[in-house]
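Note that this complex is displayed minus one protein chain, with the remaining chains in position.
Moving on to chain A:
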């Protein structure tokens, strides 16, 4: 049997037998080299309670070349692209070693969620948010976990408020901004989506709010 196939089969079986790690690997279709992995968000982090799915592509020369992984679930994290789910992690690149397995790599991803590396960011905007205002970042990451990763509190919210109202609240929270700030500039007559976009780009959060003058924001809005 092909060595790569044997190894992947063994890895999937190992993962099934291991009840303690909570890591799951499943087939997407018949192809054993395109898999979906998932793990729970680590305790004591904004990702707690969420269920994170990862797209796994096993290259031809696996295990001698690293697997290709990206988040399918949207994650608010400095080392994960908020748009594409691409992951910035050394073991997925030059620090890869053939003794690493799918399971150990997924565990590494889980621990990446515990310890972000904002100095080597994949998503610069998220990293800026993280470094300027950790509290606000945590709030946004928790919110993303709720709405995208099925975290706690998501269900109650959906049931409670009217759909349209929830959506408006969503956009501001997803961008990690204060509702009051968005309302303030929207009142000047700019479209809400544009205000959110510009404030997010300028990192209009925490201590940065004092540094950015209203004129500067309006200037950006007028561009």
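Points worth noting:
Rule of thumb we're sticking to: a residue touches a chain if its C-beta (ideal position, glycine included) is under 8 Å from a C-beta of that chain, and two chains touch if they have at least 3 such contacts; residues count from 1.
We adopt the following convention: contacts and distances are computed from a predicted model.
Candidate names were "RBR-type E3 ubiquitin transferase", "Trafficking protein particle complex subunit", "Diphenol oxidase-A2" or "Transcription factor PRE3", and the UniProt protein name of the unshown chain is "RBR-type E3 ubiquitin transferase". Residues touching the missing chain, restricted to chain A, are 3, 6-7, 10, 14, 61, 63-65, 97-101, 103-104 (touch as defined at the top).
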